[in-house]
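Worksheet: the structure to be examined is printed underneath.
What you see is the complex with one protein chain gone and the rest in place.
Take a look at subunit A:
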Amino acid sequence: MGKTIANTWTVLMILTITTALISMVNTTYTSGLILVLATFKFLIVAFQFMELKRAHFLWKFLILSYIILFTIIIFIVAF
């Protein structure tokens, strides 16, 4: 079994559980923190599971730009 893939899954599970726990705490920063964690999970899936880490720079740049832009726009609209 791929050790890197297994480690990636473990990190994703930890982040998912962390997100669920954070959502139970109602503070000013909860929504923002949840979004940031979602961004990390998104990038981990894209780079590790989808193997974008092996792809040409352009594809890495495009997916990074997408998620950063998405998160920034959500922050601007929501806060």
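The rule is simple: a residue touches a chain if its C-beta (ideal position, glycine included) is under 8 Å from a C-beta of that chain, and two chains touch if they have at least 3 such contacts; residues count from 1.
By our rule, contacts and distances are computed from a predicted model.
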Listed names "Asp23/Gls24 family envelope stress response protein", "Nitric oxide reductase", "Cell shape-determining protein MreC" or "RNA polymerase sigma factor", with the criterion being the UniProt name of the chain not displayed: "Nitric oxide reductase"
Touching residues (missing chain, whole complex) on subunit A: 1-2, 5-6, 8-9, 12-13, 16-17, 19-20, 23, 30-31, 34-35, 37-38, 41-42, 45-46, 48-52, 54-56, 58-59, 62, 66, 70, 73-74, 77-78
